[in-house]
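With one protein chain removed, the remaining protein chains of the complex are shown where they sit.
For reference, chains read A and B in written order, and residue numbers begin at 1 within each chain.
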Amino acid sequence: MAVMTYLEAIRETLRQELRRDDRMIIYGEDVGVRGGVFRVTEGLQAEFGEDRVIDSPLAEAAIVGTAIGAAINGLRPVPEIEFADFIFPAINQIVQEAARIRYRSNGDFGVPLVIRAPFGGGVHGALYHSQSVEALFAHVPGLKVVIPGTPYDAKGLLASAIQDEDPVLYFEHKAAYRSLKGEVPDERYLIPIGKADVKRQGKDLSIITYGLMVSYAQRAAETLEKEGISVEIVDLRSVRPLDVEAILETAKKTGKVLIVHEDNLTGGIGGEVSALIAEHALFYLDAPIMRLAGPDVPAMPYSPPLEHAFMVTPDKIAEAARKLAKF
Amino acid sequence: MAETVRMPQLGESVTEGTIGQWLKKVGDTVEKYESLLEVLTDKVNAEVPSPVAGTVSKILVEEGTTVAIGTPICEIAVEGEETPTATAEAAPVSAVAASDSGTAAAEPGTQPAALDNAHRGRYSPAVRRLAQETGINPAAVQGTGAGGRVTRNDILSAAEHSQKQTEMVTVTSEVSPPPTAPQATSVPPVAISGAAAVVEDADTLVPVTNVRKVIAERMVRSKQTVPHAWLMVEADVTGLVALRERLKDEFKTREGVSLTYMPFMLRAVVEALRAVPVINAQWNGDSIVMKKRINIGMAAATDRGLIVPVIKDADQKNIVGLAKASQDLVQRARTGRLTMDDLTGGTFTVDNTGAVGTVLTYPIINAPEVAIVTMESIVKRPVVVGDMIAIRSMVNICLSFDHRVVDGAEAGQFVGAVKKHLESLTPQTSIY
Partner (left out) sequence: MTPEFQKDIYYHMALARAVDDRMWILNRQGRAPVVYSSNGHEAAQVGSAFALNRGEDWIVPYYRDLALVLAYGMTPREVMLHLLGKAEDPNSGGRQMPAHWGLHRRHIMTTGSVVATQDIHAAGLALASKVLKDGRVSVAYFGEGSTSQGEFHEALNFASVHKLPVIFFCENNGYAISVPARKQMAVMDVAARAAGYGMPGVIVDGNDPLKVYEVTKLARERALAGDGPTLIEAKTYRFVPHSSDDDDRVYRSREEVAEWKKRDPLVTFEKYLLDNQILSSEELAAMQQKIKDAVNDATDYAEKAALPDPSTLGLYVYHQ
C-alpha cells in the first residue's frame, strides 16, 4: 500500500489496466508523448507503444466517435477529453450515439467505453477550463457518470468503469489531482458504480456531495465538530446511477440534508437528490432540504475575487451547515 | 393596532376549547370571516373564523393546548400595520441574490433573533411523525431550533425522557406513588391512572388522537362521577316489523331515505320522555335542571371515533321527519361535515346498539344528561302469547340512568312507556 495523489492513483490504474487487458487503448489530445496536459498519462506511451496510447487529432467528436466504433469492434477504449469544457463538440457522439446504441439496437450492440475528462474550477481556468458538466450527462439514460472524491475511490471506480459494458463518463477534479493524497492498495480492486460511500458518520445533519467537494465537506465537518455539530458526509461517487438507498438512509438518519456541488445550482444533481428525498423521506425531514452550489452564471470567471466568489469552499460549506444545524 | 382573538364559546355547555390546528401562521394574512383555526370541543374540530381582516402577528396558544373560553389565543394586526415577522419572511431568497459570497445557496429562511418564537408551532414532517409515534405533544416541548422551533431532536429527547418516566413508574408503583412528570402537559389530563401498559418488543404503539382523548376523558368522567344504574325490558315489535316491511319500499321511493327502525324508536322515546319528564333532565349539583326542549342525541360510529349528533326538537317531528333528520346526521357525521350546533344541546341519548348485533348492552351516560337508552337487535323468538307459544319479533330495550336524579320506579315507567309505544304499532299504523 502506497500513499498516492489522486492523479497518481488514476495513472497507476490506467497502467494496471493496460497491462491486464490487451484490448484497452488510450487516446486523446496530448496523451502520448506529452503524457497529458496534467501528466495523467505520463510514461504510458513509452511502456505500451503508439498503437495503444495514441495522440489523436484535435477533434473531440472524432475522439469519442472513433472510440464508439473501436469499442464495437472489440477494443476497450479509454479516450481522454483534455478538459471537460471541450466535451461539447462530442455531445452528439456521447448522447445520441454512445448512450443510445444499446437501446436502439435492442441489445444487439453495446459500447464499453470510458471517457475521462478533468473538470472543475478553483485553478484560474476561467470559463472554458473550469466547468462542471456532470448534470448534463446525468440526465441521459444509457450513460453512467462517476466522479471520485479520493485517491482510493479514483482507482476502484476507474477499474470498474473500464470493466463496465456501457459508456461511462469519468470526471476527475483538476484541483484534486495533486492536493488529495491517500493510501491506495497496489492490487486491483473494484468499487461498484452506483454505490455511494459514507465518508463520515454524524447525527445532526447530512452533507451529500461528490468530487472535490467531499474533501471540502470533510474540512467543514472538522470545524463544525469543534462547535458541537455532528456532520455525516455521503460521497455519491456516481451521479448516474444515483445510490437512492444511501441518499434516503442518511436523510432519514439525520433529518437535515445539505447537498453540495460545484456545478450550477439550477438543474444540478442537487435537484435530483432533493426530489428523491422529498418523494421518499418526507416524514423524516426536520428542515428544508438545502443546496449549496455554484451560482447560476454561465461559467467560472477568471479574476481571483470573481473565481473565489463562484467557488464552493470549506468555509461556505461550514456556514451553510451551521445554518441548517441551527434550524 | 392588534386585535386580540379569544377562545370562543362553542356550544352552551362548553367551558374550554382545545386548539386543534392553526390554519394561519404568524405572518399570514387573513380575511375577515376566513377560517383562522380549528378548535376541538365536543369530539369535533370546528373552524373558527377570523373576526377581522389583517395579518396574524402572534399566536398565543399552541396546537393541542386547552384553554378556558375567553382566553386570548392570538393577535391579528389589522390592515396597514407593519408586522415584523411578515417582513422578515418576505425577504428575497433568490439563489444568487441571497448569497453575499456569490455561491448559490438555497437555504431555509432563518429568523433574526428578535423574532425568537416565529417558528414555534411550525412542525417539520419529522416532528409530526415522531410526535404521532411517541405520543409526545410537540406543543408541550420546549423548542431549541431557530425561532423556537421544536426540532426532531427535541421530540426524541422528550420521548426518551418520557420513556424513563414510564419505566420508573413501572418499577416503583408498588412502593411509592408515581412521580408526576414535570412536563407542561397541555392536553386535558385524562384520569387514566392505575395499571401502566406493558410494552414489549413486538407490540405497536398507536398514538392517541385528540378525538380519542376527548372520548376517553368524557367516558372516565361519566363513569367516575355518575352513579350508573341499569335495567332492561323486552318489547314485542312484531307489529313494527310488519309495518316497516309494508312501507319500506314505498317510503324509500317517496322520501328518498330508507325506513329503518330508528325513527320508530325515537318516536317511542319522545313519547316516553313526555310521560316521564325527569328522564329529560340534567344534574346540576344542588338542583336538577328539567329540560324543556327534547333534543335527542344519537350515538354514531365514525372513522374518527364515537360522535353523538343531536336531533333538535325531536318531539316536533313525525316518523318521516325523524327518519330524514337521523339519516342526515349520520351521513354528515361519517363525512366529517357536522357543525358545532349538530353536536351540542342534547338532553337525552339513544344508542342503536342493535345495529352491531347485540341483544344486551350497558351504555355509559352522556353526562350531564341523566339517562341513555339502547335499542338492541330485533330477533324472532318463541314467546308465550295467551298460553300459546308464538314466534314473535322481540327487542330488548336497555337503560342506564343517573341514580342521583332518577330512581328505579321512574326508570321503569320510562322504559315501560317506550315498550308500550313500540308494541302499539300495527301494520296499519299511519306514519304521517
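Simple rule for what comes next: contacts are C-beta pairs under 8 Å (C-beta built on N, C-alpha and C of every residue); 3 or more make two chains touch, one makes a residue touch a chain.
Small disclaimer: the values here were computed from a predicted structure and weren't measured.
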### Query
Shown chains touched by the missing chain?
A
### Message
Tell me which of A:P141, A:G228 or A:P304 is the one touching the absent chain.
### Response
A:P141
### Query
Of the residues in chain A, which ones touch the absent chain?
23, 25, 51-52, 54, 56-57, 59, 61-62, 65-75, 77, 89, 92-93, 96-97, 100-110, 141-142, 144, 164-166
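We take it that only the chains that are shown with their structure count from here on.
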### Summary
Seen from chain B, its contact residues with chain A in the complex are 95-96, 99, 101-108, 110, 124-129, 145-146, 149, 151-153
### Query
In the complex of these two chains, what residues of chain A are touching chain B?
204, 255, 264-266, 282-288, 290-297, 306, 309-313, 316, 320, 323-324, 326-327
